[in-house]
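What follows is a structure written as structure tokens; I'll ask about it next.
With one protein chain withheld, the remaining protein chains of the complex are depicted in position.
Each chain gets a letter, A and B, in the order it is written, and its residues are counted from 1.
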Amino acid sequence: MANVSGSVYGLTILSPIIDDPNADISHDGAIRQYLANLPNGHTSPFAKVSSTHICRLVVMDDVIYVGTPANEEHLNSKYLVFESNFDGELEPYLARMANEIPEVVESVWGHCVGYPGLRDVSAFVAYMKKCQITTTFYFADVNDHTVQSTLRALKVQASVADFIGKHQGESPAEIQAAFRAFYERVSNMSEQEPGHHDPQGHQSIKLNRSIAAQHG
Amino acid sequence: MKRIVSEEVALTNINGKTYAMTAITPMKPWKTPILKIFFFFLALIKPLQARLVGLSFIHFARWVVIKRHAFPRLADSQPEENLSYDYLLFFSNFNGTWNQYIDAFADVLADGLNLVWRWSEKFPMSRPVTAFKRYISLVQFDTDYYYTAYPRATTNDVKAAHRVCAAVEDLGRNCNGMSPAEFSAAYLHFLMKVQKDLGSTGVGPVGT
Partner (left out) sequence: MARLNAADIQGFAMRGYTFPVARFVLMEIANGEGGRALLLRILDQVTTAERWDVKPDSTLNLAFTYAGLVRLGLPDAALLSFPVEFVQGMKARAPILEDSGNSAPERWDPVWRDSQVHVWVGIYGESPAVLARRCTILRQFLEETGGARILYEQDASALPDTNGGYGTKEHFGYTDGFGNPDFDGAERKPQPGQGKLTDGGKWVPLATGEFLLGYPDEAGEIPVAPVPHLLAKNGTFMVYRKLHQNVQTFRDYLEANSKIYAGGKEKLASKFIGRWRDGTPVELSPDKEDQAITTDKRRSVNFTFGNDMAGTRCPIGAHIRRTNPRDAFGFNGALVNRRRVTRRGLPYGDFVPEGQPVSDTAEHGIIFIALNASLFRQFEFVQQQWVEYGNDAHQGNDKDMLIGNHGGQGKFMIQGTEDAANPPFICGGLPNFVELRGGAYFFVPSMTALRMMAAGTVDPR
């Protein structure tokens, strides 16, 4: 099935955005503004839908003119593109979105044509499926581990490196005793929270203003 | 609600070590079936994917063909689309910088890339790389929101972590009945199994 690779599902959704020339702020503008201010990292709402490996939201305002002799043409609607890679099946995932991040769903899809609201979760799921486009070719490098399994493995990996360094040079009996205790701890290790503990997930860099500094 | 502090860069295409590339290209409708046949074989014949797997810097990637009449229409009030082209949407979640990613593909996967994108209008072929980068810049969308559950790990890190876990399990399950000498030998084998997979995770290099 083209949408699936191993245990991972590749969801592609294109939701037409409401076009209302009389609105104070356009619907696509409102979506962009909401997303620009949405927190990320472990405080991201998407961390609550914890089967999500990676996902993105893109406001696609038009197709692109690639230059003559190609035709110039335009979309008559703007579309909200949602690409998600998650564990498990589609309908439970969509239901989780409705139940766990209703404020995000309302603030984003509330600006889209035909959005039925969240009072009836199955109506919401049906709405999203109407917007779904089948993936033609899906590549997933790691497609046989859940998010939780991967987060736990990353934690274990770091602990193992620590352990090896710490006990380097000790006697076999000492290492064996230490390893037994270590393995006990590893077996009881839970996974980290998704999104990790960076507030933004990456290192912000100061915008480079050296040219202004040189000439200003 | 988090305000974006003006001194910081809200690089929305990047989260941790992962970059979100989104691109859309037009295709003459008669070429679409050719592309679909190529994808069919690519999915079926694993060795064709070998070079892609060998590059090992993509978490998830997909191509989505949207035929010109297939853009979702949810209400009569929504105008119909009136397009002459089918559209090929490309999504990639990869590790490394934008330049590094495209350079790598142009250097080692040029033929494969050409087979996918030659059906798109005005595609310049993936070598020489400068024209290719110009084309991608033209057809690329910036991401409005990008989430990853493990921003501090690349796909290499993820795979290494799972191998390390498996090795720990192996040793842990078997070590109890061993004498110290036996354990010493088993531990050495364990080290040899994991010694390539212990790279630390953390904040990635600046996205340039």
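As a working rule, contacts are C-beta pairs under 8 Å (C-beta built on N, C-alpha and C of every residue); 3 or more make two chains touch, one makes a residue touch a chain.
Values in this document were obtained by computation on a predicted structure and should not be read as measured data.
Novice: Who touches the missing chain here, B:P26, B:P72, B:P151 or B:G204?
Specialist: Answering carefully, the residue with contact to the hidden chain is B:G204.
Novice: Just to verify: which one of B:A104, B:L138 or B:C175 makes contact with the chain not shown?
Specialist: Residue touching the absent chain, from the options given: B:A104.
Novice: At which residues does chain A meet the chain that is not included here?
Specialist: 161, 164-165, 168-169, 205-206, 208, 210-211, 214
Novice: Give me the chain B residues in contact with the hidden chain, please.
Specialist: Against the missing chain, chain B presents residues 17, 51, 54, 56-57, 95-97, 99-100, 103-104, 106-108, 127-130, 154, 156-157, 160, 188, 191-192, 195-206, 208.
As a convention for this text, only the chains that are shown with their structure count from here on.
Novice: State, to the nearest whole Å, the distance from the C-alpha centre of chain A to the C-alpha centre of chain B.
Specialist: 13
Novice: Tell me, which parts of chain A touch chain B in their complex?
Specialist: Within the complex, chain A contacts chain B at residues 2, 8, 10, 12, 14-16, 19, 31-32, 35-41, 44, 46-47, 50, 52-60, 63-64, 66-67, 70-71, 73, 75-77, 79, 81, 83, 85, 112-114, 127, 130-131, 133-142, 145, 147, 149-154, 156-158, 160-161, 164, 171-173, 175-176, 179-180, 183, 186-187, 194-196, 198, 200-207.
Novice: Can you tell me which positions in chain B touch chain A when the two form their complex?
Specialist: Chain B residues touching chain A: 1-4, 7-12, 14-18, 20, 22, 24-26, 35-36, 39, 42-43, 49, 52-53, 56, 58-66, 70-75, 77-85, 87, 89, 91, 93, 120-122, 135, 138-139, 141-153, 155, 157-162, 164-165, 168, 171-172, 175-176, 178, 180-181, 183-184, 187, 191, 194, 197-198, 200-201, 203-204, 206-207.
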